[in-house]
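Some chains omitted; the rest stay in position.
The chains carry the letters A and B, assigned in the order they are written, with residues numbered from 1 in each.
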Amino acid sequence: MVVILKDQAEQKKVKNLTDWLENQGLSVHKVKGQYQTILGLIGDTSKVDIDLIQGLDIVENVKRISEPYKNANRKFHPDDTVIDINGYKIGGGNFQYFAGPCSVESREQILSIARDVKKAGANILRGGAFKPRTSPYAFQGMRAEGLELLLEAKKETGMPIVTEIMDASHLPLFENVDIIQVGARNMQNFELLKQLGRIDKPIFLKRGLSATLQEFLMSAEYIMAEGNQKVILCERGIRTFETATRNTLDLSAVPMLKEMSHLPVVVDPSHACGIARMVKPMAFAAAACGADGLMIEVHNDPAHALCDGPQALTPERFSEVTAGVEKILAAVREAK
Amino acid sequence: MVVILKDQAEQKKVKNLTDWLENQGLSVHKVKGQYQTILGLIGDTSKVDIDLIQGLDIVENVKRISEPYKNANRKFHPDDTVIDINGYKIGGGNFQYFAGPCSVESREQILSIARDVKKAGANILRGGAFKPRTSPYAFQGMRAEGLELLLEAKKETGMPIVTEIMDASHLPLFENVDIIQVGARNMQNFELLKQLGRIDKPIFLKRGLSATLQEFLMSAEYIMAEGNQKVILCERGIRTFETATRNTLDLSAVPMLKEMSHLPVVVDPSHACGIARMVKPMAFAAAACGADGLMIEVHNDPAHALCDGPQALTPERFSEVTAGVEKILAAVREAK
């Protein structure tokens, strides 16, 4: 950490600050310039309250230099984390497809899609039972009943399932769920993260709509600090001024996260763009820049009351995506 | 709601869509142009799933025209909501100061600040017991013990208290708390919002870091739809590319929210800017553009281990703020 002092900082106050920092086990190196003095802090600064120092009237600026995350940090864990999901591996060169409908709507629907996406190459079934919706008047998911149907689909197809939790009090219902998803809007629901850190299941953590990569990793750190090291990171688009796409898929997050951290990184192009016809090119791009997996919404027409061409891909189009992604992955491997 | 169809949309599919919409009780008006056809939907569109329609292959674009919030909507509730907080009113021309430390740190600290801010003009005491922190290694607040100390301060000074809840399971601890705060990071913790909608206490709802004003009001709507109409909105800065201030205080949200909704609007300049010396000018500005109250962090030096000039204002400087704000409020009243 580097503390930049103001031009004419009172010596007595500088000494107070230096003493206080040294009392916290840090060594303080002073570098004096014409207009500014810099304090370089060496040691474990992860517990230092940066806002507190920033607020001192002798301080012009404070910049954190070492990353405040430890468990999630590639620097301390150079090897890729590989997570085993009921026999299917992700990370360290293992690529996985998480596919299924946005919401579980009926037994027929989920069973039919499960079979279809399995055939098309997906190993893990996704499906929302508890649905976070911006409006209280929108469909909130089938909730406990939806979970039951997902478990039935798991039983029938043998696919592990991933589904979203919205409140720690629902945890007992998730006992047989293979991967628990934390949605973008709950990325900083710290009480929930702590609870998920105390169980022994992979957590699928989605990046918040305006979360920096460092904040994203700090949320992973919340889970890991409690003991659970099985975190899968998911980039799903960030909020920008652009309105042509629902969100802006930040694919540079993929190589950057893989440099900062050893955790697997999955990309969700369906939610990021909000436009089914963009899923294929963005899935290809995600595979090309090093993602460890894809989460894709797949919908089956017949079960769907309305008409063809919905937001999500049909199983047929999804199998075109997986086939293409495999080709891209082979090209990337060859290119190395 | 307006649905823009694609250039050569298949007639059979357009009919399917029109029928489906009419089955939901909407009347559908078709306007045909050279390159595009528009469907104007009249009726209660608040439950229509915009994403579903957007995803249809015959649809180019869907635009919602009427606001999807009802309880929070000024259009249906033209009069200002006035909320009574243990005898202190906010909204409808009543201005309130919410002041106190960021975190409760000790009995001495909270009692001393409570007395000081009361003397300086604040009616409501704020203080964090449960603290949402980006890092799991940072101080997480005194939690239940901190709540006890706040209640003691309330007893001694007679000031109502406002403090943040982080998980619905903590609700029993908040029984004697006067106003329950929902932090920016939990603005879309929908399960928590629902629970808070079922109690009879004012809820102090902070705007999420990247929430649009409509999403902000939809979160208020979550609470109100369950029955609790006592929601206080708080603008506390949004995330932008600017780095000179911690966040960007969006003061145009104040007149805009007051136009969109009848709920009281409070501004928190301390968190928005993250710089104590900017609290005074931004508090003045908030009062000038029509805010119904201010939430301000106040810190007392002696209790504070480090040294003078922290992030928060001292009680002396805070009393300068309240004195100045009163002058601004008088000027605004006179100006009308």
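The definition used in the following text is that a residue touches a chain if its C-beta (ideal position, glycine included) is under 8 Å from a C-beta of that chain, and two chains touch if they have at least 3 such contacts.
The structure displayed is predicted, hence computed values, not measured ones.
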Fill in the blank from the handout: Full complex copy count, 2 shown, is 4
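Just so it is clear, only the chains that are shown with their structure count from here on.
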Fill in the blank from the handout: subunit A partner, complex, touching residues on subunit B are 13, 16-17, 20, 46-47, 49, 51-52, 54-58, 68-69, 132-139, 166-169, 185-186, 188-192, 194, 209-210, 215, 218, 221-222, 225-226, 239, 274-276, 305-312
